[in-house]
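For this view, one protein chain was removed and the others were kept in their places.
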Amino acid sequence: MEIKELKRENDLLTATLSGRMDAITAAEFTSQLENWITQELKSFTIDCGQLDYISSAGLRAILMAAKKVRSLDGKLQLAALQESVQTVFEISGFDKIIPIFANLDDAAS
Amino acid sequence: MEIKELKRENDLLTATLSGRMDAITAAEFTSQLENWITQELKSFTIDCGQLDYISSAGLRAILMAAKKVRSLDGKLQLAALQESVQTVFEISGFDKIIPIFANLDDAAS
Amino acid sequence: MPPPNNSRKAIAPNLIELPAKLENLPLFMTFVCDQARQFDFTDKRTLEIELVLEEALVNVIEYAYPTERPGRLILHLEGKADGKLHLEIRDKGVLFNPLERAAPDLEAELMERPIGGLGIFLMKELTDGISWHRKDDENCLSIIFEPRHVK
Partner (left out) sequence: MPPPNNSRKAIAPNLIELPAKLENLPLFMTFVCDQARQFDFTDKRTLEIELVLEEALVNVIEYAYPTERPGRLILHLEGKADGKLHLEIRDKGVLFNPLERAAPDLEAELMERPIGGLGIFLMKELTDGISWHRKDDENCLSIIFEPRHVK
């Protein structure tokens, strides 16, 4: 799994998440998010176009992140989910609690 | 395993062999050599600096190649063997039947 | 017309047994995915198999052996002539029937959704057959995958 920062505007950060988000790698996302929050960031838009795989460990990390930023009055948005990742989100009902956009432009508007 | 042609001079070809030469990949070397021979090449110097692993299937392919080119009055020389590959050559006595050089320059002189 | 002969595709029961630790997860995963690919499952279905497998294995790794050093985890895989893949996951850990867990509330608001509890639910949703029994002090979880998942 790889997390790449794309840009920062005020307290909003845009990043890409790629590879596999599984029981071994998901913790990296959690600690990266904590790190960002200490830098006064509180809203996050994540491009998942290159995210090939997510398991419940990944969903857990996403849900923890979404709750955390909501409690800071920020938000967590995802964009460009691959079909298989989208399916996992839908089965879990995560598409109803996490805003998902077709691409980064849609997420920004 | 990867085979890369470096240069041709008359009937002499210099190439690099890299990766793993094992029961699955060794046949690629044999067919590449046959291919070269149909192009009127008959002497070969192979840089093995990036060859990480060789098994008896690799030795078999090397021995077949060396016999083949000898029968054409050509020669097969190797250069820059890694320590573990050198060990396998020594155990098998291949260092006595195949000329091995420290590097391509030594092999050329 | 004779029935199509798929028998050449059948693969005999294959077995891997290793300590139940997270370090060994990739090896278990490769074992199954390699075989699934040889068995002509689509990439999409192979990803779903991978997901179910990860959920099942991680639960054994995290919960089955709470006190001892890592216990054993045994995985059987059998490809049937009818194109179905049968998986059996066995451990000697604490008695636990995952199929008795209640499904999560998928309608809850973000702040009301509990952390966790999705692994077993995903397993149930993505398999074409799942059963559990306890035998000789072992939890046996049997899973069936069809080449194409029908919901």
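Residue numbering begins at 1 within each chain, and the chains themselves are lettered A, B and C in the order written.
Note that contacts are C-beta pairs under 8 Å (C-beta built on N, C-alpha and C of every residue); 3 or more make two chains touch, one makes a residue touch a chain.
Predicted model, so just to flag it, every value in this text is computed and none were measured.
Taking every chain of the complex into account, the omitted one touches B, C. When the missing chain is restored to the complex, the residue among C:31, C:96 or C:132 that touches it is C:31. Residues of subunit B that touch the chain left out of the display are 22-24, 52-53, 55-57, 59-60, 63-64, 66-67, 70, 83-84, 88, 91-93, 96-98.
Even with one chain removed from view, subunit C keeps its contact list with that chain: residues 11-19, 23-24, 26-27, 30-31, 34-35, 38, 72.
In the analysis below, only the chains that are shown with their structure count from here on.
The largest tally of C-beta contacts between two chains is found for A-C. Rounded to whole angstrom units, the spacing between the C-alpha centres of subunit A and subunit B is 50. Chain centres here are Cα means. That of subunit B falls 46 Å from that of subunit C. Not a single residue position of subunit A touches two or more of the other chains. For subunit C, the set of residues that touch two or more other chains is empty.
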